[in-house]
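A protein chain is absent from this complex, but the other protein chains hold their places.
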Amino acid sequence: MIIYIAALVVAVVITTALIAVFSKKLLSSIIAMGLVSLGVSGLFFFLQAPDVAITEAAIGAGLSTAIFVIALKKVKKGESEDEE
Amino acid sequence: MRNDTPILVKKITALSLITILMVGFFWAFTEMPKGSSVNVNNRVSRLYILKNVKAATKSLNSGNFFAKGMKPLRSDVPYSPITFGKSANLEDGAANVVTSIVVDYRGFDTLGEVTVLFLAATGVAMLFFGKRKKNIIKAQASLIMSVGTRIAYAVILLFGIYIFVHGHLTPGGGFPGGAVIASGVLGLFLGNDHYESNHLGLKLFESLSGMAFVIIGLTGLFSVNSFLANFLPTGVIGDLYSAGFIALIYIAIGMKVGAELSAVVDSMIVDTEEEWS
Partner (left out) sequence: MLDAFLGWTGVVFVFIGVFFLFLGALGILRLPDLLNRLQAGTKSTTLGVVATSIGVGLIVRGWILFAAALAVFLLMTNPISSHAIARASYRAGVKLYPGTHPDKCEERKWKLPEDGEEK
């Protein structure tokens, strides 16, 4: 049973990774990357590594997504200031 | 792949790539050992699971380790299964095997890891160094957000502390606990307009916890003759007060990582005037 759930998670991870690579908007890429981290943490849990799964969920899906979004906002602000 | 490749070829390539990846992952999962049928007899990891590396190293040195057939790994010591709440005074009393490796047997690597994180946080702080601008409020956070994030912060802080205090009993440890605390601080920044963190206090806290780590290691050096050696009694496995110094080190790491990542979030999210260009 668990192998089908794992296969579903793998499909989600691969799809979101492709979205992150091919998306035109950077914000969509960042959100897709967060989803990739979430799925990968689920895969770690299925592979019986709960320590790594917790770390991945806290850092990959939580903090680094937020920090990427903040950095993107800062970069856009700098670009608009240059144009003025 | 070049730009003038027909789009059909691109699509077919991407689809076949996805198919190969899917089949590979599926195959890897079918090959995955079931939880109960893992054979630890022939592996080195059994030494860690049995928590008796010293005796095993002795047998390794005497040449008994890779014996023919490798059936009983240590025939000199009778196999005694470890039961929670009963086995006492093991070499390393942490119930979580990963923690006993990461902090006890390989504690020096963890010190290096913490140092790398410290360097990264210092680099971010240097990049955004400068005088702080007066916060110009773009979008005022609503009352629900500001109250809710403050209530949630207390619960998140408690959960992070739980994760790193119970690092030797349950999955988790200093790094995830610190990351959870930092995400609580991020919530505070997002929910409250005029929130200002005590930057100097964060830096001081972080440095003191890093010093605590090294001081615990030096205590091991002076009392057991090796850096980061376990110098406390290990107690009964599964208890909160067990596993010697692992809990102390994980508390130090958790506070350090939490303060560090909070400082990173702080310096990222607050606008500064650039001092140089």
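Should a chain be cited, it is by its letter among A and B, assigned in written order, with residues numbered from 1 in that chain.
Note that contacts are C-beta pairs under 8 Å (C-beta built on N, C-alpha and C of every residue); 3 or more make two chains touch, one makes a residue touch a chain.
These numbers were taken from a predicted model, which means no experiment stands behind them.
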Where the missing chain makes contact, among the chains that are shown: B
Which of B:S142, B:S207 or B:S223 contacts the chain that the document leaves out: B:S142
Listed residues B:M22, B:V97 or B:A152, member touching the removed chain: B:A152
Touch residues of chain B, complete complex, unshown partner: 136-140, 142, 144-145, 148-149, 151-152, 155
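The definition used in the following text is that only the chains that are shown with their structure count from here on.
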Length of the line joining the C-alpha centres of chain A and chain B, rounded to whole Å: 19
Residues of chain B that touch chain A when the two form their complex: 14, 18, 21-22, 25-26, 29-30, 32, 35, 96, 98-99, 163, 171-173, 175-176, 179-180, 182-183, 186, 261, 264-265, 268-269
List of chain A residues in touch with chain B within their complex: 3, 6-7, 10-11, 14, 18, 46-48, 50-51, 53-55, 58-59, 62-63, 66-67, 70-71, 74
